[in-house]
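Have a look at the structure below before the remarks.
Of the protein chains in this complex, one is absent; all others appear in place.
For reference, chains read A and B in written order, and residue numbers begin at 1 within each chain.
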Amino acid sequence: MQGMSLIVKKISQIMAPSIFILGMYVVAHGHLTPGGGFAGGVLIAGCFTLLILAYGSSKERSLVFKEKASLIESGGIFLFLFIALLGLIQGTLFFVNIFSRSNPGVPGALFSSGIIPLCNIAIGVEVAAALFAIFITFAIMRFGEKL
Amino acid sequence: MVSALIPLIGLMICGAVIALETKDLLSGIISLGIIGFALTIVFLILQAPDLAIVQIIIETLTLIILIAAVLKTTIKDSIESLKARKVILWVAGLVCVAAFIFASLKAFADISAFGSPVLRMAEYYLSNGVTGTGAVNLVAAIILDFRAYDTLGEATVLFTSVAGVVAVLRKKGRT
Partner (left out) sequence: MIEYILAVVLFAIGLYGVIVKRNLIKIIIGLMIMEYAVNLFLALIGYRSGGAPPIVEVGKNQIFVDPLPQALVLTAIVIGLGTTALLVSFAVRIFEKYDTFDVHKIRKLRG
């Protein structure tokens, strides 16, 4: 797919890093401020979508993006399952908040509330990669190509 | 602030009617955007900032996907239907909609009024959320600690839908 004009390219070049940083911030502070894995994940996916729409991408590169996004998405959901399984490894229940029992932390601090920030990161990775994979699949779709 | 809800939901209803009744699929999809962006403002008024952040970007991505699909196929909605079939469809639609509205009006007799919800389960979350999990954002505490199974199921559904999209739209292996 083709890119857009120079103005759009320059503006998105300036905007995209801030959107990405905002997404990472929202994911990391999901247990303190509004947001979390879902909101930050969709922000990061929106950042990549903006870049692809502004700059365009050749078909081969888009295929590589699609493969990588699928891989990262699988990694995110496996990370989430692994965090859930930590409770079983420790000898308690599935999905139990293990760190919160031994060391609860101060409510309102960044390092608090056990596995919730870790789960936020896993969900953020999964949602960002999933939405970007959906978008890039529709972007490289060519109608009527009978292969 | 809450008094702005009724005009906003009215705007959403207008957008829905236009989106369904217009003859141009592209106009219909853009009218669908009215509903989503108005819903973002409604979420902000209803004190749900998490939902507003998610909704505004999901709406943008949905519009991009729908517009890409429609521009690559056709934007015309030129479908003429037979008169008899049209009457049957209209009658069926009206009966279903009337039955639904009647049933929901019956159900509203048991719902508490707007602005004073029944907080049976939420009382526990509101009083024990911070001491039980340590997270001050109670929505994050609910989706990742109290009801984490729900989130796991959601992640699975998203994974499955992405796998479905990639499998349906891929180029290799089609016969």
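Heads up, the rule we're going with is that contacts are C-beta pairs under 8 Å (C-beta built on N, C-alpha and C of every residue); 3 or more make two chains touch, one makes a residue touch a chain.
Bear in mind the structure is a predicted one, so any value in this text is a computation, not a measurement.
Colleague: When the complex is taken as a whole, what residues of chain A touch the one chain not shown?
Modeller: Touch with the absent chain occurs at residues 32-34, 36, 38, 42, 107-108, 127, 130-131, 134, 137-138, 141, 143-144.
Colleague: Go through chain B and note every residue touching the omitted chain.
Modeller: Residues 2, 5-6, 9-10, 12-13, 16-17, 19-20, 25, 28-29, 32, 35-36, 39, 42-43, 46-51, 54-55, 58, 61-62, 65-66, 69-70, 72-74, 77, 79, 81, 85, 89-90, 92-93, 96-97, 100-101, 104-105, 108, 111, 113-117, 119, 121-122, 125-126, 129-130, 136-139, 141-143, 147, 150-151, 154, 157-158, 161-162, 164-165, 168-169 of chain B touch the chain that is not shown.
Everything that follows uses one rule, which is that only the chains that are shown with their structure count from here on.
Colleague: Quick one: report the Å distance separating chain A from chain B, using the average Cα coordinate of each chain.
Modeller: Taking the average C-alpha coordinate of chain A and of chain B, the gap between them is 22 Å.
Colleague: What residues on chain A touch chain B, complex-wise?
Modeller: Within the complex, chain A touches chain B at residues 26, 30-39, 42-43, 45-46, 49, 53, 66, 70, 73-74, 77, 80-81, 84, 95, 97, 100, 104-105, 107-108, 112-116, 119-120, 123, 126-127, 130-131, 133-135, 137-139, 141-143, 145, 147.
Colleague: Quick one: which bits of chain B touch chain A in the complex? Just the residue numbers, please.
Modeller: 49-50, 53-54, 57-58, 60-61, 64-65, 68-69, 72-73, 130, 133-137, 139-141, 143-145, 148-149, 151-152, 155-156, 158-159, 162, 165-166, 169-172, 174
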